[in-house]
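I have placed the structure first, in the form of structure tokens, so that the comments after it can refer back to it.
Selected chains only, in their assembly positions.
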Amino acid sequence: MLNRFASPISSLLDARADGHSLPAGLYTRDDVFEADLDVFFMRHWIYVGLECEVPEAGDAVVIDIGKISVILLRDDENEIRVVRNVCRHRGARILDAGPTVVSKLVCPYHQWTYELDGALSYAPHMGKDFDKSCRSLKPVQFKSIGGLIYICLADEAPKDIETLDEVMRARLAPYDLRNAKVAHQVDVIEEGNWKLTMENNRECYHCSANHPELCVSFVDLDFGFDPESLSAEDREQAEAHFAIYAERTKAWEADGFPSATVEQVRDCETNFRTQRLIIAGAGESQTEDATAASSKLLGKMTRKDLGDTHLWGHNSWNHFMGDHAVTAMVIPLSADKTLVRTKWLVHKDAVEGVDYDLHKLTHVWIETTNQDADLVARSQAGVSDPAYEPGPYSRFSERALDDFATWYIDRMRAHGY
Amino acid sequence: MLNRFASPISSLLDARADGHSLPAGLYTRDDVFEADLDVFFMRHWIYVGLECEVPEAGDAVVIDIGKISVILLRDDENEIRVVRNVCRHRGARILDAGPTVVSKLVCPYHQWTYELDGALSYAPHMGKDFDKSCRSLKPVQFKSIGGLIYICLADEAPKDIETLDEVMRARLAPYDLRNAKVAHQVDVIEEGNWKLTMENNRECYHCSANHPELCVSFVDLDFGFDPESLSAEDREQAEAHFAIYAERTKAWEADGFPSATVEQVRDCETNFRTQRLIIAGAGESQTEDATAASSKLLGKMTRKDLGDTHLWGHNSWNHFMGDHAVTAMVIPLSADKTLVRTKWLVHKDAVEGVDYDLHKLTHVWIETTNQDADLVARSQAGVSDPAYEPGPYSRFSERALDDFATWYIDRMRAHGY
């Protein structure tokens, strides 16, 4: 007879063995999915968009996070605001998902009207004694880090977002993301749990066999390898590569561009890693030939040789390069479905067809994301099979997955699971 | 940590505040949906169709109510019957959904054959000692009110259906719905809970901004307004309108057409409201220009100026006018999906293209229903968002929603929730 009572989530957390992938239920169960949404998407800072998506007063973009919908907008004072997209009357959605321009926020149902700061200014049929002051749109805590918008949906937000802010402020400044624009956006729904999406992103062990386009500019060695498996020749090349790294990092830092690795991935609330990575080949950008896709560089950049400032969060990954940036947001849709929204940023004045070619700009990460979607679906199918048992991570190239799994377990426990 | 045990339904009922929309779970939870089906669709009278859909012996129409399927038919004695559409052998569906004509009810699986009164008359392979008498199709209690068919799927049916019958018999007589025909039928699946569909129908606060076609003939003032918000000019117009109402109602009643409002919406089992409403503009019918869509009037009607006899039930709304009627049935499909089946009735002898133009007949309510479907979907999305909290109903134009919510809570409690 099947055990008809599902084990509590805590016993799945207990069952996790160091250095191994997670027990199946943590990837597949609906109750774990709900707990994940609660812990990692309600109670931690999540990345949801960019200041440059709402450059002018009245610009707004609606972002759905599961059943939650928020409006990121710029108010009449040119300040960023984030509010819940739920009318305070009978709860109707005020705006549809996606970008728009508004002068006020008017609920289409009964025309309750909110100012851009969220205050209710008009509520027909409610009588003159109706107190509008307690019916503002609910505000959402947010933080802009170099133009990247992070929100926290809980009242008590993790304080160690400050470390991320401190580390990234200087690193992101030259890219001046507030004066970038989204040249392209693609949504891919991966048929897998969001943690498999994140695990897949945190290793490059799978790159050489699966990502031919990315491997032109990306050096998989940077994310770990087994030194004893290398031939004498390969070892020599690897040593040369890491010597160049040390030298290049030193030179970049000397020029005022912070480059060294900073990781906050265990024993913390806000999970991130950043490092300035070398771009292979032509060395400029993650394109098919590793040369820049946009002739107009980002922000105040004057050089194309500053590599790739990569930034991981627990629901995002980003690559900031001289000519463009690629930024991905991850939103769980169900235990086995995850939205990956990828945006390509260029200088706000760059003109498609003149300064950049859209295909060249987007090709590598469109292909890479599709390839990853296939791998994630394959993983989800496997971990859902009763034959699955947690397997060993490579101590060379899957260390970041072990960190992530450990952080995941710790954060679940910290929230009472 | 999430509270992993969903609160009991009774605590959601307790949480409802007077004058406010319902707590979220009552619109979204699967267990509430099952309870709603049980209480409001199994244990109350529901509207399911019309006598005129089965005018002759052997005419049948199959109506699905969730997982329940019933056959409305006219038997060999020309009497209406309603039976369950489940073979007494191994349970197969006998007829497919929709209208048909039959001489007997023959199960396609093994040819068990039932007479039109439901009696099993042939059961091959069962042996001559097989007792067919205890294997009739299960009958369903029904009541025809002026040609509108209400059924109750429970053994004990609410007795106060009698009030509805008494009130409506005289009002519906002139329309002679038994001699009408269905000129058109449209199914719309609204992406929302059935109670949001009903709430949406029970106020016209949203009409002016959302229903341009309907507002040609419909007077939103009739469903409430805030007197203090009116300009001097608007107030004068409103006063003039209600003066005309008093006069018109008096005149209609003097001519033998009951017109005054009758409501049974609280402290009752069978929920309904009726009133003869003024039609605006040309004053004849709910069409694009408010003139009659059919030159052949309904039943024994000789006048086009008798307004709109509206009738609400807890799963229906109806408008009976001189030239045609619009009747809508509401069937919940899941917590967040609801079927709205709208039928347009004309005199049985009216000929399309000769006596009426189908587009003119149907346009207003096709547009209105589609607009409402959008509003209901928007409401469902909002009440499913954790940011939703029950909001205040307008005491002027959403009083009927407060009545409906109160009745809903009371009926749930009466059935043990």
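Per-chain numbering from 1; labels A and B assigned in written order.
Keep this in mind: contacts are C-beta pairs under 8 Å (C-beta built on N, C-alpha and C of every residue); 3 or more make two chains touch, one makes a residue touch a chain.
Since this is a predicted model, take the numbers as computed values, not measurements.
Whole-complex tally (this structure file, single sequence, 2 chains shown): 3 copies.
Please note the rule applied: only the chains that are shown with their structure count from here on.
Rounded to whole angstrom, the centroid-to-centroid distance between chain A and chain B, based on C-alpha atoms, equals 48 Å. If you check the complex, the residues on chain A that touch chain B are 31, 34-35, 38, 42, 67-69, 84-93, 108-111, 124-128, 130, 135, 138, 415-417.
Per the touch definition, chain B reaches chain A in the complex via residues 1-2, 4, 21, 24, 199, 205-206, 209-210, 224-226, 228-229, 375, 378-379, 381-388, 391-398.
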